[in-house]
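Heads up, one of the protein chains got dropped from this complex, but the rest are sitting where they should.
Labels run A and B following the written order; every chain starts at residue 1.
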Amino acid sequence: MPPFIEAHKLEYAYPLEGGKRILALRGIDLAIEQGEFVALVGPNGSGKSTLARHLNGLLLPTAGEVRVGGLLTSDSRHLWTVRQQVGMVFQNPDNQLVASTVEEDVAFGPENQALPPAEIRRRVDEALGVVGLNGYRTHPPQMLSGGQKQLLAIAGALASRPACIVFDEPTSMLDPPGRRRVLETIRRLNAEERLTVVLITQSMDEAAAARRVLVMHAGRIAMDGPPVEVFEQEEQLQALGLDLPPVVEIAHRLRERGTPLPTGLLTVEALARALC
Amino acid sequence: MNLLLPGMYVAADSALHRLDPRVKMGAALLLMAVPFAIQHLASILLLSALVAAIAYLSAAPLPALARTLRTVLWLGFFMFVFYLFTTPGRPLVTVGKIVMTWEGLGAAATQVYRLCLLVVLSAILTFTTSPAQLAHGLEALLGPLTRIGLPVREFALVLTIALRFVPTLFEEIDKIAKAQRARGADPGAGGVRQRVRGWTSVFVPIFISAFRRADELATAMEARGFRGTQQRTRLYQLRLTRWDLVAALVVVAACLAIVGLERLR
Partner (left out) sequence: MLIRVEDLSYTYAPGTPLERVALQGVNLEIGPGERVGVLGPTGSGKSTLVQHLAGLLEPTAGQVWLDGVAAHARTAAARARRQRVGLAFQYPEDQIFEQTVFREVAFGPRYLELGAAEITARVRWALEMVGLDSPAMEGRMPLTLSGGEMRRVALAGILAMRPEVLILDEPTAGLDPRGRRELLGRVRAWQEQIGFTLILVSHNLGELARVAERAVVLARGQVVADGSARQVLSDGESLRAAGLDVPQTVALLQALRQAGWEVRTDRLLPEEAVAEIVQAAKLGLAKSVSLRKPEREEARL
């Protein structure tokens, strides 16, 4: 089966004043399979958000191509199918909510797809159930916490029944409890609902939960592999301006000082067990 | 979230809450027009009784309604004084050149009464009808105008989004105002130039942020498949029930009766 999302020699250039251009993406080749959980990390300006916006056709390549389910995003006949297949949740919880009540906001996607009202109702109920916001149906969005707003945004994306959701730094404006709830929901969506997940994040802790980590730098994919492998490249990550989760860093230092430790220790429990 | 706008919607289950917004808006408009067609005390009392009955059916707590009247306290006061002293007629009290007339008293009372009724009726309307429902009702009522090319659906969408962001905007204004106050800007003090700088320091960032918000929101809407309002369906379907028809008939009949009574005298 061909990969669900593919990019071939993807380039994207922003136009500037005076006819100049900035190359935000410099020839990306990428394949994401159905059901994968991919984390996309990199410093600000590395092109993560730009790449994400190519996956649902918000941006179109200035060179190269992007395919979703075999369909070209640049083909206007397929644009709406692409957007139905790949949902997106953005960083600012407030700036993606349009309606005055929770259920109306979830309904926005299906309404745009011109589904019959009974079907919209079904989808809204389903999506609210999955994220656990059933008790808040008629609440106005401003009464929700940041974490709940993001869950609402996720429900809104789910209501269109996409095969994949791209999360653009969904937790960076949340407090730790909110962050945990959102990440747990994302993890569950991938594990139980088989949703393909692309999670853009600045936090290596969050990236550690994914099954595959893509590290971007200056418009290119610099590293691509399971978290365990990527975190082994400590020098390279530091050169790229990225952190390691504390556990991984401790394991590295201990190994440097001669303690025999296996690779691939990502959690406190694993490291503690290895030391004992 | 700290700001309680007088007359804001409160989710409850009163008789009025369950009515169709179109009926409520139409009734409100009608009832707001009636006080301008009546003068006699009897008609005024009847109308007031009708409005009181409606207020009762709305389950709005009296203190809340009273508070909404506070917003027009000063306007009402100035109106009263204005009509009191400028209506010609039989003098009531004379202070030098300034004359208070009986007719003035009557006119002032009537005008203030009309003002209060307008405020109370719109408070009851917004208390029993959520912003979303108001927008739906408006969209439905103005719907036929799309046939002559007016962007009714777009307008309704703009209205809904604006309503949704009002509380968010207030929060942001609060935050920016506090941030600038923390830097020393005191909106109340200083000469004109200082005050202008103070206001600028709050409103420019809000404007900038509003544009950024709009941009992000538009992107999010596109990502959720928004492609114009033409073929959109809706989760909520407004449907008239018998109670809506009954309520509409009752209000229309009562208004006709009150105005008729007025004419007969």
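By definition in this document, contacts are C-beta pairs under 8 Å (C-beta built on N, C-alpha and C of every residue); 3 or more make two chains touch, one makes a residue touch a chain.
These numbers were taken from a predicted model, which means no experiment stands behind them.
Colleague: Can you tell me which of A:58, A:153, A:186 or A:242 touches the chain that was removed from the display?
Modeller: Once the missing chain is taken into account, the touching residue is A:242.
Colleague: Which is it among B:183, B:239 or B:265 that touches the chain not included here?
Modeller: Of the listed residues, the one touching the omitted chain is B:183.
Colleague: Which residue among A:114, A:191 or A:275 touches the omitted chain?
Modeller: A:275
Colleague: Return the single residue from A:27, A:43 or A:264 that touches the missing chain.
Modeller: From the options A:27, A:43 or A:264, the contact with the absent chain belongs to A:43.
Colleague: So that we can see where the missing chain sits, which residues of subunit A does it touch?
Modeller: For subunit A, the residues touching the absent chain are 43-45, 145-146, 172-173, 175-178, 202, 204, 241-243, 245-247, 249-250, 253-254, 257, 259, 268-269, 271-273, 275-276.
Colleague: What residue numbers in subunit B mark contact with the hidden partner chain?
Modeller: Touching the chain left out of view, subunit B contributes residues 1-4, 10, 172, 175-176, 178-186, 200-201, 204-205, 208-209.
Just so it is clear, only the chains that are shown with their structure count from here on.
Colleague: What is the distance, in whole Å, between the centres of subunit A and subunit B, each centre taken as the mean of its C-alpha atoms?
Modeller: Each chain reduced to its C-alpha mean, subunit A and subunit B end up 43 Å apart.
Colleague: Going by the contact rule at the top, pick out the subunit A residues touching subunit B in the complex.
Modeller: 56, 58, 80, 83-84, 87-88, 90, 92, 94-101, 103-104, 107-117, 120-121, 124, 138, 140-143, 156-157, 160
Colleague: Please give the residue numbers of subunit B that touch subunit A in the complex, ascending.
Modeller: Per the touch definition, subunit B meets subunit A at residues 1, 11, 130-132, 135, 160-161, 163-164, 167-168, 171, 213, 216-217, 219-227, 231-237.
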